[in-house]
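Next up is a structure, given as structure tokens.
Note that this complex is displayed minus one protein chain, with the remaining chains in position.
The block that comes next holds chain A.
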Amino acid sequence: MSSDIENLTEKTENLSNDPIYDTNWCHMPDDIKLECIGKMDFNERMSLRCTAKAERSLVESKKIKFYECDIHRASDVLYDDGRNHYVSLTSKKWNSFSKTFENPNNAFKSMNYIWKIGVFNNLSIRSNDPAVKEELMNYSGKISAKHIELDCCDHEIVAAVLRKMNYDVESVTQVQNTGYWLTKDFKPTASLHNVAQILIDRDFNIGFTFQLSLNADGSFAEFLGHFVDRIVSKDEKTVRIRTNNPDRHILLQRGLDEVVKTTYRLQFFRLMVISAETKESEYDDDCKKWISQMDSEAYFDYDAFLNDFYYGVFQ
């Protein structure tokens, strides 16, 4: 009993010696909270978001920069059901966060939040899953990214992404895997003029670039046919069309040179929004760089590789 009283006295003494502070996170004005949230990494923001409704709305109002966001099906070989989705986020080049979702709906719950708050340097979507398409098409917000890469995505996903993009997007690359072209009712050649139409409708900024690789023929001719009334100039590798904005034109380039020829297994196209003042002499005709971004094998020298390999191993 006496020891209890002593303890209590000691505690009371300590209490009276310590300064009493009442200020806490809840006393911070929202602008300060937002400033603090801005200094937090993604994981801490996710945790804070789960503490209370008020914190959730604050966290969701603060943008976060990601170096990379990669959404793809985990593996079509290992998981034949095709329902495993993998989301990987990299806030800086060396700081990654990734998660695999067995149920794509769980992945989308996260993705809706991530799209809402994320400002991506690179955003990569590699999936032809109907659930991904549906979710993207139903997403009502905007996607903010500098470069977007769409792999194995059909033209409806491309159109959905283009319509939801903020104007800060500099480039979109659509890389097609031959395996996915067998999808029922899929019209690969429709992509090119559909994309150009969206660029016209949304009046995309000068400099915006859309790159596409596909293994079906006819895109170039179909593009010409679709925009016959808008053509400013054309030759065998380029078509220039006018947009609804008198200051902007769209240039379609077909990637052809002495290495990548019409007989190559893939066709490469680049759509660019250019100034109406741009002269033909100012076109960038060197397609090697942008084709290499989509197909690293296009310029790969197999003879030299085999030669090096042979001499490296056997001599």
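Here is the rule we use: a residue touches a chain if its C-beta (ideal position, glycine included) is under 8 Å from a C-beta of that chain, and two chains touch if they have at least 3 such contacts; residues count from 1.
Just so it is clear, contacts and distances are computed from a predicted model.
Undergrad: Please identify the absent chain by the protein name in its UniProt record; candidates are "Dolichol-phosphate mannosyltransferase subunit 3", "S1 motif domain-containing protein", "Ribosomal RNA-processing protein 42" or "Skp1-related protein".
TA: "Skp1-related protein"
Undergrad: What residue numbers in chain A mark contact with the hidden partner chain?
TA: Residues 19, 21-29, 32, 35-41, 43-44, 47-55 of chain A touch the chain absent from view.
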